[in-house]
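Only one protein chain is missing; all other protein chains are in place.
Should a chain be cited, it is by its letter among A, B and C, assigned in written order, with residues numbered from 1 in that chain.
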Amino acid sequence: MIEIVPGRQYGFFTDTTLCIGCKACEVACKEWNLLPADGPGLTGNSYDNTAALSATSWRHVAFIEKIGDPSASSGQAPSAGSVQAGGRATSMPPFQSNWLMMSDVCKHCERAACLEACPTGALFRTEFDTVVVQQDICNGCGYCVPACPFGVIELDLLGDGKAHKCTLCYDRLKGGLEPACAKACPTESIQFGELGDLQERAGRRVGELLERGVPEAYLYGGPGSPGATDDIGPLHAFFLLIDRPEVYNLPAAPSLPAKRVRPGLLAGLATIAGLALAAAAAFAAGKE
Amino acid sequence: METPYGRPHRPAPSPTRGEGAPRPSPLVGEGLGTSALRGVRGIPTYYGQPAIKAGHYRWLVVSYLFVGGLAGAAQLIAAIADLLGGRRDRAIVRTGRYLALGGALLSPVLLIKDLHTPSRWYNMLRIFRSTSPMSIGSWTLAAFGALSGLVGLGQALEDLAGLAVGRRLARLSGVPAAAAGALMSTYTGTLLASTSVPLWSTADRLLPPLFGASAAASATAAISLILELAGANRGRRRLAWLALACGGAQLALARATEREWRRQGVAGPIEREPAASIYRYGVLGLGAAVPLALNSVQALACRGWRTVSVVAAAATLAGGYLERALIVLAGRDSAGRPGDYFHLTRGAHGPTIT
Amino acid sequence: MSPSLQTRLRGALRDWSLPRQLVGADPARQAAESAASRRTRPRLEDADRVGTSICPYCAVGCAQLIYAKGNDVIHVEGDPTSPINQGTLCPKGAATLGWMLNPQRLTGVKYRAPYSDHWEERPLEWAMDRIAQLVKQTRDETFVGHLPDGTTANHTLAIAELGGATLDNEENYLIKKLCGGGLGMVWIENQARV
Partner (left out) sequence: MPSLGASFGRGAATTAQWDVTNADCVVIMGSNMAENHPIAFRFVMQAKEKGATIIHVDPRFTRTSALADLYAPLRAGSDIAFLGGLISYILERDLWFKEYALNYTNLATVVEDDFKDASQLDGLFSGWDAESRAYRVDSWQYQGEAVPSSSAEQQAQTTEPYGEKLKRPSDGPPPSDPSLQHPNCVYQILRRHYAAYTPEMVERVTGCPKETFVKVAEAVARNSGRERTTAWCYAVGWTHHTTGVQMIRACAIIQALLGNIGRPGGGILALRGHSSIQGSTDIPTLYNLLPGYLPQPSAQRSHRTFKDYLEAEQVPTGWWANFPKYAVSLLRAWYGEGASPDNEWGYQWLPKIVGDHSQLPMMLAIGDGLIRGLLLIGQNPVVGGHNSHLIRKGLPNLDWMVVREIFENETASYWYRSPEVERGEIRPDQIKTEIFLMPASLAGEKEGTFTNTHRLVQWHDRVVDPPGECRSDLWFFYHLGRRLTALHADSDDPKDEPIKNLSWEYPVFGAHVEPSAEAVLKEINGYTWPDRRQVADYQELKDDGTTACGCWIYSGVFPAEDHNQARSRVPDAPGGPGTHLGWGFAWPSNRRILYNRASADPDGQPWSERKRYVWWDAEQDKWVGRDDPDFVADKPPDYTPDWSKRPTGMDALDGRSPFIMIADGKSSLFVPAGLKDGPLPTHYEPVESPARNPLYGQQDNPVAKKWERPDNPYHAVGDPRYPYVITTYRLTEHHAGGIPTRLVPSTAELQPEGFAEIPPELAREKGIANLDWVVISTARGEIVTRALVTERLRPLEIDGRRIYQIGMPWHFGWHGYATGDIANTLSAIVGDPNTSIHEGKAFTCDLRKRAVSSQLSGDAGADG
């Protein structure tokens, strides 16, 4: 049981090599946060019928099938038998491999684009260093939505018209309880804890996996790793992946929108200044 | 306790048998191999699903970008004409100030209507965040609105009661109003650029100038149009010169922006129809080329024609609106293209793995 | 000015961040914090009792804790002390709350009369009496004491009971005792074979 103390940093470490794609996280989240169903129907995209994180789906398990070309999964040559068996792999690289599953969630960024974009202060950073939308403040301006580099936050247009996303179970943390998804996760693929500990554990895990024959293993969102670029990271909800980020619908090197504010405004004002001079000239010249 | 079970279950209704909605078919036709790993420019995507969310901005925001920018620029032009212009320019000053006031009154209506919880509009002034163009904009609009009110009040006192105090009040408050106006006409470019939408974010240093220039052009056009219609445009040539400057800047910036989009490989949304034609003929042709031609004729001919000015002004306004609409709506398209986004965020040397 | 608007404005003023921001509070943190954020607590703290339970879906036997307030279940989650699930649950187990609180649950007896094309609501006691009569009648009409060869059979082949793998052991015990030991039914089966 993790001790939860205000003032410390907490987050998720999602180790996809332990994920069995059961979606308990999705259900536990909805049952705790009382979120309505919003599934898109049968997508035909493997077993993913959630499709994306949304205003009312705060965990999303992605499924990527790689049975067809074993070489793609591990660099291993397909075994003689696998060719016979319709060109599919039969011996798996250690740990989840030929069928990738990954439970996506809000990244609770070190510098959060949604928070920085929020004009009302509805989005704020809690005493646990998580990023939360305060529902008593949000007025549904929706500017946080295109700001997020991970496509996480969204307005609930069918419901209350406010912005929603994972709160890292803010209410539970206040009561010293771990978030619903991490608690439900059967295989400890979703680990909750103090960010420092998690990063340390994750580092060890990567090393261990490299030893055990998973050369593809790396952290996404860990300090200085993909996903944590341009001051966005380290992500407080980070991941251990075994294929390119894009395969899991994650950007390799996202950028921080707020960094574009100052240069943009200055360039704009400069232009206006120039045009003002032109106007001045026009009017001054026009005087008789 | 509110349970979700009282609330409607609301998945997209799965199509009834036989009418399966056409969806990307990851496997068939592509032979063996993992569709999810296939993508454009050697970068995979996740079943072609968007990697970011587009946001909901549509016509209300488009209209605000146009109206707010125009109002801001109008206040600025009015102030300059007030300080530097002669007696003949009083009409321009008056028109500019009333335009600014009108825009300042209309803008918040458009914005609040666009909120999904409009009853909480006041939270826009709950806090100030320098990282948020939306916050900067809210305060700017508030200031601009207040100052434009004073300016308008002064102008009204002068016009209706002929009070000199009105004129002083208008001139005094006109300067800060103009400053706010300058911000009003440009920050909206930053508002779009400071998101993760490829089409917007790649033009972070070009959209604000572009929006500024086209705001100035629109303001000039609006003023001259009003004066022409009132049949009292004694500043036609000066406005024509101004229009030339703004229009020229607008055209140059538009081309630069387009080049930047191509360079960064995110121009897809404006290269497909109907966006491409609207951009070429509407924004560049109608909005920039046509007025430029007509205004240069007036400027060089050292005289103006009423109809020419009217046509030029109308074309400028239409083009200015189309430009905002195109950029906002194409941005939604852009956000739905994971290939563009992943290309943009591939990192200096691509991801550090495999 | 309507009271609701008054309260809203009062709330808005109490939650107004600008003053706090001006005296130096972080606009990303304390300055932005709202009244609701200061108030929020996990709803488990509202429970007036917690019961130990077992997940009703599969046979793994995960232990659950059921939190209730008055006669309402407010949450169900895994029991961390269980050596089987150690607090975790699968998607079905995690949906137990949704099952218990589901508005589509049957809460009254539905009766379909012979040749009818619709359900009718009927009182529970009426249904129980009617079922007892039907059981007795069918049994009386079909009871076999001895087979043609003289072997005692003491059974009826005309009444069947199906189901039980989702039931409590105590329930199955009473079913087998009453239907088998009391009524002489032999068609007694459950999901164990399917």
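Just so we're on the same page, a residue touches a chain if its C-beta (ideal position, glycine included) is under 8 Å from a C-beta of that chain, and two chains touch if they have at least 3 such contacts.
Since the model is a prediction, treat every value here as computed from it, not as a measurement.
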Positions on chain C where the hidden chain makes contact: 49-64, 66, 68, 71-73, 76, 79, 81-86, 88-96, 98-100, 102, 104-119, 124, 127-136, 138, 142-143, 145, 147, 151-194
On chain A, residues whose C-beta touches the chain left out of the figure: 18, 20-24, 26-27, 30-31, 35-39, 41-42, 44, 46-47, 49-50, 65, 67-68, 79-82, 84-92, 94-99, 101, 186-187
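Operating definition for what follows: only the chains that are shown with their structure count from here on.
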Approximate Å spacing (C-alpha centroids) for the pair chain A, chain B: 30
Mean-CA-position distance for chain C and chain A (Å): 34
Whole-Å separation of chain centres (CA-atom averages), chain B against chain C: 55
Shared interface positions of chain A, touching two or more other chains: 30, 116, 121-122, 137
Sequence positions of chain C contacting 2 or more other chains: 15, 17, 27-28, 31-32, 43, 98
Parts of chain C lying in touch with chain A, wherever the complex brings them together: 11, 15, 17, 27-29, 31-37, 40-45, 75-78, 80, 85, 87-95, 97-98
Complex interface listing, chain A residues touching chain C: 1, 22-24, 26-28, 30-32, 115-116, 121-126, 132, 134-137, 169-172, 174-175, 177, 180, 183-186
Footprint of chain C on chain B - complex, ascending: 1, 3-6, 119, 122-123, 125-129
